[in-house]
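One chain of protein is taken out of this complex; the other chains stay put.
Coming up: chain A.
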């Protein structure tokens, strides 16, 4: 009964129909062409682009990092330079200050010495002048005194004493006027 279902007019399913084989070959060939010509190259291009994008991104990040490090090094170098510069300037200023102070002190001391020397010089000069004048005046006065003494005939001691006193008073009167 089952064998009657597998009737003689029904071909064995294991044997291909030529028509189906041919249609299968053509249809799949066309599909392959579409995939080979369009789909696969597009996917591959996309993947390459994606790889490039990712690698490019990584490379860019690395470049940025390197640049940042370079800038940092530069900055640090500049900072170190600035620090050194500052120290140098401070040292210079300090040295200059000390020098200025020393110079000022030396100058002041020189001035003092000079002023003192001039004072002494003036003092000496005025003393000399005084001495000279005194000497001259004392000479003159001595002569006057002597004349006066001689004019009074040298009477007595009291008279002589008064004469001397009067002479000295005269001298004292004259002195302030001379000083002015």
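Everything that follows uses one rule, which is that contacts are C-beta pairs under 8 Å (C-beta built on N, C-alpha and C of every residue); 3 or more make two chains touch, one makes a residue touch a chain; residues count from 1.
Criterion: contacts and distances are computed from a predicted model.
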item: "Circadian clock KaiB family protein", "ATP synthase subunit a", "ABC transmembrane type-1 domain-containing protein" or "Sugar ABC transporter ATP-binding protein" - which is the UniProt name of the missing chain; value: "ATP synthase subunit a"
item: Touching residue (missing chain; options A:39, A:66 or A:117); value: A:39
item: Residues of chain A in contact with the chain not shown; value: 2, 5-6, 10-25, 27-32, 34-36, 38-40, 42-46, 49-50, 53
